[in-house]
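My structure is below; once you've seen it, I'll send some questions.
Apart from one protein chain that is not included, each protein chain of the complex appears where it belongs.
The block that comes next holds subunit A.
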Amino acid sequence: MNITKTIDATGLSCPMPIVKTKKAMDTINSGEILEVLATDQGTLSDIPAWAKSGGHTILEQKTEKDVLYFYIQKA
């Protein structure tokens, strides 16, 4: 997977992971991929919901050592 940008939102709680994701998404182009790292369990439902509202696609989502990883392709 060709990741354009990574943001680290680990340790942050709602609504910060979403705010950071939105800001990072604004800096990349359509079709490019953003990697988001988070530890807030709320992001498990929040990031997919947020992506849906903007028409973005979650290509992959995984958990490694308590860190949640999201790979979002910009619409």
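Following the convention adopted for this analysis, a contact is a pair of C-beta atoms (placed from the backbone, for glycine too) under 8 Å apart; a residue touches a chain by one contact, two chains touch by 3 or more; residues count from 1.
Methods note: contacts and distances are computed from a predicted model.
*Asks:* When you check the chain that is not on display against UniProt, which of "Sulfur reduction protein DsrE", "Cytochrome c oxidase accessory protein CcoG", "Dipeptide transport system ATP-binding protein" or "YeeE/YedE family protein" does it turn out to be?
*Replies:* "Sulfur reduction protein DsrE"
*Asks:* Across the whole complex, list the residues on subunit A that are touched by the chain not included here.
*Replies:* Counting only subunit A, the missing chain is touched by 11-16, 18-19, 21-22, 46, 50, 53-54.
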